[in-house]
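Take a look at the following structure, please.
Of the protein chains in this complex, one is absent; all others appear in place.
Entry: subunit A
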Amino acid sequence: MASTASPAASWRARFAGGAALRLESIVVLIVLSGIMAALSNVFLSVSNILNIVLSTSVFGVLAIGMTFVISSAGIDLSVGSILALSGVVGAILTSTLDWPWWVGILGCLAAGAFTGAVNGFLVTRGAIPPFIVTLGMLGVARGFALVLSDGVSIYGLPPEITWLGQGRPFGVPVPVIVLLLTALVAHVVLAHTRFGIYAQVIGDNEGAARAMGVRVERMKVLLYTLSGLLSGLAGLLFAARINSGEPTAGLSYELTAITATILGGTNLFGGRGSVAGTLIGALIMGVLQNGLNLLAVRPFYQQIAIGAVLILAVWLDRINSREGWRR
């Protein structure tokens, strides 16, 4: 009987059931930060901490979209490519065509949302597995970014846009503010609205969702559109920060975004997701990259570290779930 479970187990279940936030991820973040602080005396400086959250903000926004998609037992491998495509579209509209800044912002977001919607239609109408659809889109969107930009960076964005990447009202970088606002809205949507609950129920038991009247196909199109839209937002932040539309931006960011999501406690196989957890997961990735930079570890090793962390996180989750109730 479930009621005879040990107090520790039930406390844990309540914790996971409520916020769906993993205690482990917070512990990992604190331990990792402690190690970095011990190894580097600049790690805990205010400017470095701002650096960490600033570099976290771009793939943090990607990871929030990823959280919705993975909650529904899907996956979006195209986020990094959509980020690049959106940035290029925004730069062409404002720099090449000299249209106003707000057209650039809208164009950026629209390019992301549109590409995500195409993913969604292919997943539902085409009945193609999301892994394949978004892997294909990883190539297609990157290709379009290269074609549209002729393979070169497009410099010279309007100041209103570069402010989004470089501005620091009250000392806080604008991308960090954008990340936190996005996370706040996303948390409410995922945990407290029908849309968010249905996303998780689709990942839990798609047949049950359909039988109970959830419009599963419509939901999936919206979920991939949302992931695309947030990739567009990340593309905007990225382009604004480096003042150019960069066709090679966001390479392998899908790896970072997926890792952050899984580290945050979102179930890789769907059913349960947490935006707060994803934020912690993204910070872990940010601290890891920043720490390795401070320790002058060559960037090539960072790829190895991120990939290894993803595999390790999923492996530990598997071991963990074998003894517990979680799947």
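The criterion applied here is as follows: contacts are C-beta pairs under 8 Å (C-beta built on N, C-alpha and C of every residue); 3 or more make two chains touch, one makes a residue touch a chain; residues count from 1.
To be clear about the criterion, contacts and distances are computed from a predicted model.
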Check: Just by its UniProt name, which of "Phosphate transport system permease protein PstA", "Heme exporter protein A", "Monosaccharide ABC transporter ATP-binding protein (CUT2 family)" or "GntR family transcriptional regulator" is the chain not shown in this complex?
Finding: "Monosaccharide ABC transporter ATP-binding protein (CUT2 family)"
Note to self: If I consider the whole complex, including the chain that's not displayed, which of A:Leu97, A:Ile132, A:Val147 or A:Val188 touches that chain?
What the structure shows: A:Val188
Check: Where the complex has a chain not shown, which of A:Val58, A:Leu157, A:Ala209 or A:Ala239 is the residue touching it?
Finding: A:Ala209
Margin query: I'm checking contacts with the chain that's been left out. Which of A:Thr56, A:Thr162 or A:Asn267 qualifies?
Written below: A:Asn267
Next item on the list: Identify the residues of subunit A touching the omitted chain, counting contacts across the whole complex.
Entry: 1-3, 5, 13, 17, 188, 192-194, 197, 200-201, 204-205, 207-215, 267, 271-272, 325
